[in-house]
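Apart from one protein chain that is not included, each protein chain of the complex appears where it belongs.
== chain A ==
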Amino acid sequence: MYSRWRYAPTSCLQSANQRKEEEEVIHPPYQLVAVMHHFVVCQLPKKFHKEEEEEVEPADPEGHSKACVEGRVRVVPSCVVFVEGKMLTNISNVLRACAQRNGAAAVVSARTYADFTTEATFEVKKCDTFKLDEGPATQVTMTRDEGLQYYRTMQTMRRMELKADQLYKQKIIRGFCHLYDGQEACAVGIEASIKPTDHLITAYRAHGYTLTRGGTVKGIMAELTGRRGGIAKGKGGSMHMYCKNFYGGNGIVGAQVPLGAGVALACRYKGTDQLCVCLYGDGAANQGQIFETYNMAALWKLPVIFICENNRYGMGTSVERAAASTDYFKRGEFIPGLRVDGMDILCVREATRFAAEHCRAGKGPILMELQTYRYHGHSMSDPGVSYRTREEIQEVRSKSDPISLLKDRLLSNNMASVEELKEIDVEVRKEIEDAAQFATTDPEPPLDELCNHIFSNSPPVEVRGTNPWAKLKSVS
């Protein structure tokens, strides 16, 4: 916890009528202690700007702490300070004590939103293009609300994956678990530029997309732990999560690419302007069926955005060792391509917007290569350091982390405050904790559902169990 100065007009705290307004303005962990006619001012030196909570040393020793201890409250009407968390509690406790002695109450916080920038323009890296006359814009606008929403979603994704890591190590999650941390900007950036009525399909590193496409953290985590509250009732696991207009979660490398083109075919067949975003990795990019799909998608001008998430390693094989050409955005040969900075959410968003326009204009498929990075190994059974160096991972984390990049942009352009972002962090942490709690306590699926969901819309059938006398029931 740390605190800093904030100045606000005194008028907003003047009248007792405004107490209710203040209560609404003040967010946890701030607590309104009471309204008073006076103000409290504590000046806290810069040296207290750090993580740990420490005793507050007022800058004006003769004024405040002594005053509080002695039961006096010093007022400086022209400014108001607010403090965070435990600091606030301490001060407000002290102040309350003072106030009671003084017969007056103490108010300690106010915050105004008046001074945030609501919109700013950012420069993003220019995308390399292939068979395109122009590329996506390099000047990108983001609003404060958008920024906060992206931050929240990416942070939720990050924390969810880290929690999954924890649960896997505790053996509460089993089997395959391919984590997405480091690549958040891709999922969130793409979703920012497509509509809920568009479609998306990806491979097995799918938790992030399940979230952006409408899954809940609870549903995802409970699916990972194999419980009945899971998004696929515990029957699919990490790689087989589905929701509306999201076709998983696919375990066979590369198989999702023709599926995605098929979804796009359906979009066009039905006469809609919907498109399908079809993702695969740098490893999958060498699969034959992908080239078959490129051919048919281009031939039939299907509205599909092929996206290669190039995180530099296909399992343990680096791109140089797997591909004769690592220019994945050019591998579509007759399909126009873009190479995008996948760690910058705004770059991803802008490129996706460009690609979506291309598809919706009926120009056929387009290919995007997102250059991104995964912090974890290929899956939870891969420590991820036998084929790459820790230094490399550290370097990406420190220089290119997508969440940090966004955070810096928001803060340095005064689009959000540190406290606000911290608040989001706290909320996210709580959401993840609650979800993990649910995921570990929800019961497993009931055994009598073992054989259900073999066929859709079919009468109940009998399914042979492990022995001839085991006749199990299956309903649609």
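Rule of thumb we're sticking to: a residue touches a chain if its C-beta (ideal position, glycine included) is under 8 Å from a C-beta of that chain, and two chains touch if they have at least 3 such contacts; residues count from 1.
In this section, contacts and distances are computed from a predicted model.
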item	value
Protein name as given in UniProt for the chain not displayed, "Pyruvate dehydrogenase E1 component subunit beta", "AP complex subunit sigma", "Elongator complex protein 4" or "Transcription initiation factor TFIID subunit 2"	"Pyruvate dehydrogenase E1 component subunit beta"
Touching the absent chain when the full complex is considered, from A:Leu132, A:Leu162, A:Met296 or A:Ile424	A:Met296
Residue of A:Lys163, A:His178 or A:His199 in touch with the missing chain, whole complex considered	A:His199
Candidate in contact with the missing chain, chosen from A:Pro136, A:Gly182, A:Gly208 or A:Gly248	A:Gly248
Option from A:Ala206, A:Val257, A:Val277 or A:Ile307 whose C-beta touches the chain left out	A:Val257
Touch list for chain A against the chain that is not drawn	199, 201, 232-236, 240, 242-243, 247-248, 250-252, 255, 257-267, 269-270, 276, 288-289, 292-293, 295-296, 299-300, 452-458, 461, 463, 468, 476
